[in-house]
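Note that this complex is displayed minus one protein chain, with the remaining chains in position.
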Amino acid sequence: MEEPLIFEFGSLETTGVDLDEDESAEFELGGFRRQAAIGLPGLAEPEAMRHYVRLSRNNYAIDSGLYPLGSCTMKHNPRLNEKMARLAGFGDIHPLQPVSSVPGALELIDSLAHWLMVSTNMSAVAMSPKAGAHGELCGMMAIKAAHTAAGRDPKIVLVPESAHGTNPATAALLGYKVVNIDAKDDGTVDLEALKSTIAEHEGNIAGIMLTNPNTCGLFEREVKQIADLIHAADAYFYCDGANFNAIVGKARPGDLGVDAMHINLHKTFSTPHGGGGPGSGPVVLSARLAPYAPLPFIRRTEDGLELVETNAATKDGEQPFGRMTAFHGQMGMYVRALSYMMSHGSDGLRQASEDAVLNANYVRVGLQDLMSLPFGERPCMHEVLFDDSFLKDTGVTTLDFAKAMIDEGYHPMTMYFPLVVHGAMLIEPTESESRAALDLFIATMRDLVMSAKRGETDRFSGAPYLAPRRRLDETGAARNPVLSWSEPEPAEVTPAAAE
Amino acid sequence: MEEPLIFEFGSLETTGVDLDEDESAEFELGGFRRQAAIGLPGLAEPEAMRHYVRLSRNNYAIDSGLYPLGSCTMKHNPRLNEKMARLAGFGDIHPLQPVSSVPGALELIDSLAHWLMVSTNMSAVAMSPKAGAHGELCGMMAIKAAHTAAGRDPKIVLVPESAHGTNPATAALLGYKVVNIDAKDDGTVDLEALKSTIAEHEGNIAGIMLTNPNTCGLFEREVKQIADLIHAADAYFYCDGANFNAIVGKARPGDLGVDAMHINLHKTFSTPHGGGGPGSGPVVLSARLAPYAPLPFIRRTEDGLELVETNAATKDGEQPFGRMTAFHGQMGMYVRALSYMMSHGSDGLRQASEDAVLNANYVRVGLQDLMSLPFGERPCMHEVLFDDSFLKDTGVTTLDFAKAMIDEGYHPMTMYFPLVVHGAMLIEPTESESRAALDLFIATMRDLVMSAKRGETDRFSGAPYLAPRRRLDETGAARNPVLSWSEPEPAEVTPAAAE
Amino acid sequence: MRYLPLNETDRGDMLARIGVNSIDDLFADIPENVRMKELLDLPKRASELEVERKLSAMAAKNTSAGSVPFFVGAGAYKHHVPATVDHLIQRSEFLTSYTPYQPEITQGTLQYLFEFQTQVARLTAMDVANASMYDGSTGTGEAVLMAHRVTKRNKAVLSGGLHPQYREVVEGLSNMAGDRVVSLPADPTGTEDILSQIDDETSCVVVQSPSFYGQMIDLKPIAEKAHQHKALLIAVFTEVVSLGLIEPPGTQGADIVVGEGQSIGNGLNFGGPYVGLFATRQKYVRQMPGRLCGETVDAEGKRGFVLTLSTREQHIRRDKATSNICTNSGLCCLAFTIHMSLLGQAGLTKLARINHGNAVKLKKLLAGIPGVEVLNSAYFNEFTIALPKVAEDVVEQLAERGILAGLPVSRLEPGNKDLANLLVVASTEVNTDEDRAAFADALKEVLA
Partner (left out) sequence: MRYLPLNETDRGDMLARIGVNSIDDLFADIPENVRMKELLDLPKRASELEVERKLSAMAAKNTSAGSVPFFVGAGAYKHHVPATVDHLIQRSEFLTSYTPYQPEITQGTLQYLFEFQTQVARLTAMDVANASMYDGSTGTGEAVLMAHRVTKRNKAVLSGGLHPQYREVVEGLSNMAGDRVVSLPADPTGTEDILSQIDDETSCVVVQSPSFYGQMIDLKPIAEKAHQHKALLIAVFTEVVSLGLIEPPGTQGADIVVGEGQSIGNGLNFGGPYVGLFATRQKYVRQMPGRLCGETVDAEGKRGFVLTLSTREQHIRRDKATSNICTNSGLCCLAFTIHMSLLGQAGLTKLARINHGNAVKLKKLLAGIPGVEVLNSAYFNEFTIALPKVAEDVVEQLAERGILAGLPVSRLEPGNKDLANLLVVASTEVNTDEDRAAFADALKEVLA
């Protein structure tokens, strides 16, 4: 059965919410009362329940299967965290109710900040960014503020080609020019190229934005040298923390020369992705950048925790560059992340990173003889990158291959990213998968590869066959965008039918 | 992907529950410590989550589609009720903690009892029965106790053939002989036949068990006369309340001469069926039976509510026949039912019954020209009964027809019940369905009937084709029952393979 | 009304389509003199906000177990249930599904029932388990009726260590059905002479271990004596967690094992809904009450599950059925199965050890209070203490101090002076050292 849109079966008269209205109430709207109807249908509660339950059944989810999206970190979302976030003392408090009435909220934020700072060995953390990209923006704003405070105005940010799109987008948003830095054949930054780029733009480099482990699933071995070169150029090292989950408890960004790094709580610390958010992207900062952390922040004093919300409340050495968002950031996500971190503890967090890396390498060795590793058979971190050379002459593209996975019951891996290899396929199993689940996944992937090599192109080019939808016309969607529902035109009546 | 059993992929070493153990604890088990392993595998939390989510997706549910099971009343289950039942003050209180610490619990039970008594116009209610059949047992035990108290020992209970199987089973459990009473051609009790049966067994009749509205979906028009005849024979009128949902706010059993009636809170008052329970079956009692209500009960006094748990605490006129269960009955279901009743209110409850009857009749008129009504085109109550004469000579059975509904996205109706018509199909849409949903259902049913009449037998005999499973071998299952999992025998090794 | 999709236009159109003038025409079979013209004398519809307010206010009057040091057991136990369990049982497909009579579209329910049956059989060390009873007490009643069917006798002997309310359930049913029951006097210490009660008319002996009072009972000699007389041993438990640590009834010779499963996966809920566990030997399977799920294959040869042996059941067999049970505890089974799958034997064993260890600690603490005597030598997670005062009064005074300290035996066994000072005290994994200390301190104070 196809599920219609609410506009196609809801009724303008119906409501699924009973409300007690005092009909004698008066109006003081000053002539601004809405005149026209809104055009929003209502559903009775049973209708709404069925509609959204049915819709949900067209979705793939971690809870229903392995979700090997590289760089996205689709791991188990413990329901304890959901329960904790719904405690009235967290879920039902207002961001602007008297600070004296929310000491537990400050304590929670401060506790999470402590866990984040200790696990990264950094000096401060800006909690408020609402997602990873927002964290990048925050970190780069702190860097810009530091330069400004030093009377400098450099114009260039270095970004490797393998970076997430958010990196150049963020730099551009702040008016920076993005200059590419090259990679070596092994997929990591070319130190010599970096040196010459820095030399070329001497005095004009604001910083570097580097993902580590990088998006090829490799740890940048020369990260410390990179940091030293950047620092020597009076620039800052922004680390994209999207892949921090590979190294928690194994290495601390603060020991690697990082000046700012956002942490995707919805990746590393498992707050649910929710079909595209909400996320949360606190930014840890080095001692050099700490003074510029944005409002609001919590100050630890001898008398306890103080919430600093305005410039008027800052003290010496606190020079917030501004504010990223109204209120205090993603409290609901903080609770979930802290619950996750407390549950794991220092030993569990380290074990989780180890298991994530172990699982990725297990997938790598299970597939490397049939698929192609662009950078050779070296160990990877939490994700393994293949390119499409193994599909050469098969007539099957990366996209086809990915869509065929759907028919086998799997969500595809990340495709065509990073851009540095041809037809990239980036697989991140995460630590949440059992060995049996990985064995089944590897066997299925091997079967698909063999099938492609045998020339069974139909299995791929038409895939998926078994999903709620076959392949969708994305070009048509973009050419003539239909972005909201409108009443269909009455069907044309042919003269014969009208008679 | 097929989902294995936990025994096939879980591990004896794994646990998905972390526990803090004080290893220094001592043992005082007196030599009763378990020696052998239990043989229960554990799952890590992500494994358990995925396993049970996947299993759930093989189920049909009200939340995913129309569920027209006659006599079962599959209606919308409001989630408000789930939320209320989980309030710590209801969900996390112990049945034997001091009564002084649970005044709200007594208040809740008493409030629900009040709603039940007022809506039935009965004198008392035994709250503790755990489900409908348990309520029947309770009601019949009260009747037996009343007879015993009167020094009588009648041996016969009258039951119409259209009754639920629980009725004769309950009577038999208490040592009664079940005597059938005949129905008229219109599907209701034959008053003349009843008179002669009573006369035949004069002085030996304990009571009658009658469902009203009956299982043919018809209201017993002569219910009052039946009650009078039964009472005149020194017997009691037990009403099976499974279909009370048709008449809430429209008629009160107390006005119809009923002496005892269980109320399925999981039918009429919408506590979730949960794949087969838990239910709850409070029994309302007439003034004549009220003294025999079992322990425990709540007594209203001037000082408030008193919980009576033992015979020692009874007062004059209270002669409980015993106890149906440990503790106080299905508190969790009481909360849900009361939440449902308060939400509807007196007006909403009446409207719900009206809508249930309206929806059933709408289905009736939508199908009666193509399907066959055994008792003519008279209005039905909340459910409409068809027989299989419309399938005559099509080669399609009631079972085939029902299974073909599955392929159309519907749960089948109740089949082969009641026993009084051939190839019965009992359809109960409930008030939760919108008109659009009924129209679609009717259109689908009409299409199926036409298909059967056109002789498209494959569509039926092989159905379902699109369900998680094709038809299952029930005969084989019963002949050689496999009721628990055991380690498969090691596959036999052929000599060739062994080499 | 938010739950009713029909609006007035729909209703009017539908009545017209049906061909009647008003809704009351559809209710014409209800005699006019009893057909209600007015609304019931009850409040009118209420918003969700309003209902939530009223019920929350009622709930707030109760002291929840999690909010205080809590030591009440006696048939229901405060355990910690993982959040995953409640999340999963609320899946629409589980919560709002019916009894799995259409197996093709209810394999979800059927497969977990098969897992449940296997778990229960292994825990009890029996051959087969059914798909649940309402709870432990009604399950015990059904077990006695089953024993009567198997032995074709009708005399049951009940141990004095059986939960008094379980005893009342069995007695009530037996009285009504004309069967005989011999109930032994209360036996806090497990020293009754039950063997002498077993004779050739006995259909079954019903023994609880750990007993209502917490005492571990040796079932083997009782099984032996029962079997000599061709009677059955029905072994009862109220705390299923105990099976993680103690010798299961199955290896001690029990013929039917029945008990309460609430501790695993299910909350206290003031006594219900709970889940009755019921297991027996293979040879008695056709005399079992309740639903059974069995393995089979579908038309394509794929493994699947169905309800089976339903010729025992009321909807087929009517007055010849083994029981009148229909709806059972489906969703509570699911909660049990999920929680048990999470625990596994590794987790269950550890949980049981913690429960026992906490009880031992508590016992030592309480035994050190002047005037307090612990009656049990071998126990699992609860035991009985004799106080120098009436237990019911002590419990009230402790409740005033914010401690829910256990069950005074007299609440269930009133009028017996020997029992008036006895308190049954339970301890589970939720109790902390602070909880125990608070209990002991307060008890000292009250007894001083």
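In this document, chain identifiers A, B and C correspond to the written order of the chains, with residue numbering beginning at 1 in each.
In this text, contacts are C-beta pairs under 8 Å (C-beta built on N, C-alpha and C of every residue); 3 or more make two chains touch, one makes a residue touch a chain.
As the structure is a prediction and not an experimental result, all values here were calculated from the model.
Visitor: As a test of the contact rule: which chains in view would the missing one touch?
Guide: Hidden chain, whole complex, touched shown chains: A, B, C.
Visitor: Which listed residue (A:158, A:181, A:331 or A:367) would be found touching the missing chain in the intact complex?
Guide: Of the listed residues, the one touching the omitted chain is A:331.
Visitor: Which residue from A:207, A:241 or A:279 sits in contact with the chain not drawn here?
Guide: In the complete complex, the chain left out is touched by residue A:279.
Visitor: Considering the complete complex, identify which of A:10, A:154 or A:207 is in touch with the unshown chain.
Guide: A:10
Visitor: On subunit C, where is the contact patch with the chain that was removed from view?
Guide: Missing-chain contacts on subunit C: residues 2, 48-49, 52, 80, 82-83, 87, 90-92, 342, 429-430.
Visitor: What does the interface between subunit B and the hidden chain look like in terms of residue numbers?
Guide: Interface residues of subunit B facing the absent chain: 11, 13-20, 43-47, 49, 53, 78-80, 82-83.
Here is the rule we use: only the chains that are shown with their structure count from here on.
Visitor: How big is the gap, in whole Å, between where the Cα atoms of subunit B centre and where those of subunit C centre?
Guide: 19
Visitor: Using the touch definition from the top, which residues of subunit C touch two or more other chains?
Guide: Answer for subunit C, listing residues that touch two or more other chains: 1-5, 45-46, 48, 50, 82, 84, 86, 92.
Visitor: Got the subunit A residues that touch at least 2 other chains?
Guide: 18, 44-47, 49, 53, 78-79
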